[in-house]
Every structure is written in C-alpha cells, then in structure tokens.
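The complex appears here without one of its protein chains, the remainder shown in place.
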Amino acid sequence: MTVGLFIPCYIDQFYPNAAIATLNLLSKLGITVKYPVNQTCCGQPMANSGFEHLTQGCNDLFIDNFDEFDYIVSPSGSCVLHIKDHLHSATAEDKALGIRKKVYELTEFLTDVLKVEKLEARFPHKVGMHQSCHGQRGLMLAQMTELVDKPYSKPLQLLKMVEGLELVELSRADECCGFGGTFCVAEEAVSVKMGKDRIADHINHGAEYITASDMSCLMHMEGILRRQNSEVKVLHIAEILNAE
Amino acid sequence: MSTERKDHAALSDIFNKDEARVDWHDETLWFVRAKRDKAAHNIPEWENLRETASQIKNNVLSDLHNYLVEFETHATNNGVTVHWAADAAEHNQIVHSILQKHKVDRLIKSKSMLTEECHLNEYLHKNGIDVIDTDLGERIVQLAKEPPSHIVLPCIHKKKEEIGELFHEHLGTPEGMADPQFLTAAAREHLRETFLTRRAAITGVNFAVAETGEFVVCTNEGNADMGAHLADVHIACMGIEKIIPKRKNLGVFLRLLTRSATGQPITTYSSHFKKPRPGQEMHIVLVDNGRTTQLSRPDFRNSLKCIRCAACMNTCPVYRRSGGHSYHTAVAGPIGSILAPNLDMREYADLPFASTLCGSCSNVCPVKINIHEQLYKWRQVIVKEGYADPKKKLAMKAMEFTLSSPFVYKNAGKAGRWFMKYAPFTVNNKLNLWYQQREMPAVPKESFGEWYKKNKKND
Partner (left out) sequence: MSGTKKIKRMTSREQILAKVLANQPNAQPLPADLSTAFPAANPLEAFATVLTNIGGNFVEVKDFNAIKDYISTHFAGQRIVSTLSELAELSEQGWENQDPHTYANVELAVINAHFGVAENAAVWITEDLMHQRAVPFICQQLAIVLSKNEIVQTMHDAYLKIGSAEYGFGSFIAGPSKTADIEQSLVLGAHGPKGMTIFVID
C-alpha cells in the first residue's frame, strides 16, 4: 500500500516533531510513507470563517498532491474531517470523491486499517487525553458523552498499548478546548477561558502531559500553560505512540 | 457615548471580566447538562427516541400546510378562536385587540419565548396594559428590567443574593434574605394575588396537536394553569412550527422534552387544553414571523424542528462562558444562532461565529437538528451576502494567496518564523490577539518540510 503523509500547515511550521513522529511510527509499522513536498494546507481556516468559496486553490493543490496514493494519513482530526466533508473540485470531482474516501486520521488508520494490536512504545508518565472535537464527533474516533451508546476510543485503545503510561481521568471527558480556528482570536476571551478550564481539569487530576490527536488544540493549551509557567507539557499522540 | 451595537465577541469579553462569575455560570449550566445525561442514560432506547422525534418533525415540516389547516379546523370546532399573525407586529396587535375587546388593562403571562421574540410586553406596556410574568424566573428578570438569558431557566445568570435584593425592593422581603425557599414562598404569595384578580391570561404552547386541535403547555410551577383556569380570557401564542401530527406523538415528545431540558422525567404539569372552560374565551395566535422564510431554506429549515428544550445551551461551552445576553436575541445559544440570522442577517451576523463547531449541541438535540453543520453553512451565507468584517475578508484573501501556492506558503512560513525568533516584539505585542493571554508557539529550527528535504527526500 502507498501512503501519502498529509501534514497540517501549523504542524509543518511549528511542531515538526509531531510530523516526524508520525512518519517514524508508520515506518516502524512497515508502511512506506511519502510526503508530497508541495502540500500546503487543507483550507479549513478559510472555510470555517465563511470563505469556503476561496478554497478552490487549496483543494486543487491537495488533489494534485494526494490523488496517487492508496491512503492519505494525517496527524490531525480536524484537517482530515475538513477534507472528508468539504473537498470538492470543479474540474476533478471524481478524484476529490476518491480522496474523501481514503483519507484517515492517524489513530483511526492504526486501529481500523493497520489493525495494530501492540506497539513498541514506552512513556512512563501521567497523561491526560484531550478529545479533540472534530476527530471525536466528526470522525467518530471515540464515543461522545452526550450519547447513550457503547463506549469506545481509538486513541485510548492505542495509548493503552504504551508501556508505563498512566491515563488520568477527567471531570469533563470531552469538552471543547476553545481553539476553534479563527475563533481563538475572534472570540479571544471565551477561547482562552475554555482553554484555561480544560487545562485546569488535567492539572487537577495530576496530568504531567496533555495529549490529543489535534495539534491545534494542544498549541492553544500550550500557549496558556506556558503563560501560567506550568510544568505540564503538551505532546501530540504520535509522539507518545512513537516514544521509546 | 458609543451607540455602536456590541456583538457577541464584545459582549462576551465584558462577561469574562469577572472570571469567578463565569465559573459559577459555567458550572451551574454544566450541572444541568449532567442532570440531562443522567436522565438520558436511564432510558436505554434514548437514541431511538431521538430518531423517532426527529422523523416526526421532518414529517411535520414536509406537510405543514395540511397540518395547520387540520389543527385550525379542529380547534375551531372545539370552540377556540384561531388567529393568524404574519409577523411580530401583527401578533402584538391581535393580542391587544382581544384584550381591548374585554376591556382588560392588566393580565398575567406564563412562559412564552414566542411573546419574548415579538416583544409583546413592551408593546402592551406602551399601550397602557400591564403584564405580569408569572414564571418565577421570568418575574425576576421582569423586576430587574432585563430580558431572560435562557429559554428554560430565565434568570440562570442571577445569583440568589441579587434576587434577594430585587425581592427586598419590590416585594418587601427582608434585606439580605437570599434563601431560595423563602424567596420562592414570597413570590408565591405575591403572584397568587395576581392569579386571583386578573381576568386575562396569556400562555405559550409547547405542542399543538393537528389531529385534535388541542395544545399542551408544560410547566413545573403550575403558573400557566393558575392563570388560564381562573381567567375569563385565555390567549395561547405559538409559532407555526410547534404543530405535531397526532395526540399519540406526545408520548415521544413528553418523554424527551424535560429530560433534555432539566433532567426531570417530566414537568410537574403537562396540561392539555382542548376546549375553553364554560363561560371562558380561548384564543390561539399562530405566528409566522420569518418561519416560512426559514422553511424555504433547504440548509436551515431543520432548525424549525426545535422544541425549545435548551439542551444545546446547557452543553455549549461558549454559551456557558458568555451568557445568554451576549447573543443579544430572544432565543440565544446554538439554536438561536441558526434561527436569528434568518430574521435579520445584518443584526445577527456575529452569532454563527460564536462557536468552535465542537458539535456537542447536535448530539444533545432531542430532535436531531444538525446545529453545528448549520452554523458552518450560515457562515458561508453571511460572508456571501456581504456581512463579514472587511478586515477578515482581507485576511482571508491573503490566506488564499499564501495557501494555494507552495512557493509562497513555504517562504511566508519561513519569514514568519524568522520574525518570531529574531524580532519577537513584532509578534509578541498588544496587537496580537493570540498573545493577550497565551504564549506564541516556540520556533522550531526548521519546518517539517525542510527537515524532510534534508533527511528523507532521497529515500
């Protein structure tokens, strides 16, 4: 199988380690991963701001870069959800449809496609799992507390394979962190308050690390943690699953 | 003094100045969400119930014309007078004319968000008619001269000490008395007198049954009943979307409504009004006020399925931390944000953006309105119709330019990182909204793209 690595723009620019960990993790699992060097962004920041009509350039670029692969994998729930829901093309709609069917967020790729049962990973720390909303409610990566249905969680399934890792329980298992794209600056007061509350939940339950399948959530929480001079660190789940 | 209307972001900013209060407001509403969860999890078939309610409401919207006519026919045969109001102004005029006919200059009203939407109290007051809201929460905000902040819990934003002060001023309770039991008892006394003396009562309508012409009013307090059964005139006001097809459908909706709203299995009273009391006049006012327009919008018509439970408000992390008044509309929160732009797109252009699109609202909605998807779609409409902030438009065009070209993207990224590293003051300053309360991300020594080129390109 050929796998194209789709790296969100802000991970590319600010958190390359999450991308490197993703690449290394997939390689360890025997997958040959290729990173199309001319990728930029999925277009979500514009679309979520009401400017979906400006995303055609991004869309076409995405299609050009990723059409050739059997699977497209990305360490980002929200970007994958965006592509799944909104990738269209005026000139190559059949390719767009094809891509929407074969794009996966990292953890669901591991559990559903590769059907990973064990990982050679070790991370002996207390970790709080932040359920990024788009991955959870959009991609169904984990059960949602609002619904009356059987519990499951693909990210947690994988974290449980990591030696020494201690998962902390939270008061509010799946409340939004407040990043929300341009919301983080357009509604700065509420965004930060939401972030502070999320962090407090993790800290109150003893987390040393906060992890998630979305770096955007973590970037937002990290900004607040560092402003608070907190010892708590954020780490993308790929880095934990790849930790030795 | 600035007359510029503040939008949700500005109002939320003010709300967030008192962090302890925000915590209190947030925790109080989360508690209601938690009660809802407990009640829902007690019903193993909950999700099936939601799906059924959703499908019933889908059917209603698809056959609304016939259901409305059917309802009117039966209600009229039952001895009820049915009125039709195209908009808020007409609704107010109709209510007024009924009151005038009966020479009523004072009346009581139980909870009706529809009358709130139409600003009925204000209109009647201007015309010399006194309205007392009898729902305790509504009476409290009425005394405070504020609109309700929540459609089910009108004064959830008020602390008991503040309510105590209001009651001290208006009801003569002892200064400093803030015990909810005492205050409620005082309200009971105060309002009992109005129930016994006022000759006209206005109620809302939770559900109107097309099959029989009856309508149901749900309360915990019994104020709708105390009003209606003692008054000579009962006026029930409803939006045209409150219709349900058959009496038996109430089984589904009454199981869902209160569990979703407060976590109770049912409200204390679910009163079915079919015929006027002998000697009494009963009126129903059917109101459009933009609903037929919303019905014409394929992407947004499902918002008309709403049964006004407010579960979406209780779960919304933004609503809990900004308060209903930040939405500057009668029905606030997630559902309000997809209803209001239909009424006035310019006035409410900010509301669909008052969200992170987390999707929790859609999951708690008992009738499965896809609220978060409609929020996204409203954003596209609002921008297309030209109500977006021009600064945002500029920023988006710049983003489009940067992100559709790998060359521009890579160099912009590099440049941005350079400034962050070597001239942080250009970024870490008051103009940078991110930086107000958050550190910027640390600058890595290279982007992933650059690392890949160096280390993996030749693999």
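The first chain written gets the first letter, and so on, giving A and B; residue counts start at 1 in each chain.
As a convention for this text, a residue touches a chain if its C-beta (ideal position, glycine included) is under 8 Å from a C-beta of that chain, and two chains touch if they have at least 3 such contacts.
Remember, predicted model here, so these are calculated numbers, not experimental data.
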item: For the chain not depicted, the shown chains it touches; value: B
item: Chain not shown: contacting residue from B:Q55, B:T73, B:T426 or B:N455; value: B:Q55
item: Omitted-chain contact residue, chosen from B:F195, B:Y409 or B:F448; value: B:F195
item: Residue among B:P180, B:G386 or B:P424 that touches the chain left out of view; value: B:P180
item: Absent-chain contact - pick from B:N16, B:N92, B:T115 or B:T134; value: B:T134
item: On chain B, residues whose C-beta touches the chain left out of the figure; value: 28, 31-32, 44-45, 48-49, 51-52, 55-56, 58-59, 61-65, 68-69, 78, 84-86, 90, 134-137, 140, 153-156, 159-160, 163, 180-181, 183-185, 187-188, 191-192, 195-196, 212, 220-223, 225-226, 228-230, 240, 245, 247-248, 250-252, 254-255, 262, 264-277, 286, 288, 292-293, 295-296, 298, 301
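Criterion: only the chains that are shown with their structure count from here on.
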item: Chain A and chain B: spacing of chain centres that average the CA atoms, whole Å; value: 32
item: Touch list for chain A against partner chain B, complex; value: 7, 9-17, 19-20, 23, 35, 37-41, 43, 45-55, 57-58, 60-61, 133-134, 137-138, 144-149, 172, 174-176, 178-195, 197, 219-220, 222-224, 226-227
item: Footprint of chain A on chain B - complex, ascending; value: 8-9, 12-13, 15-16, 19, 22, 26, 30, 37, 40-41, 43-44, 46-47, 315, 317-318, 321-322, 353-360, 362-364, 376, 379-384, 388, 392-393, 396-397, 399-400, 402-406, 409, 413, 416-417, 433-434, 436-444, 446-449, 451-453, 456-457
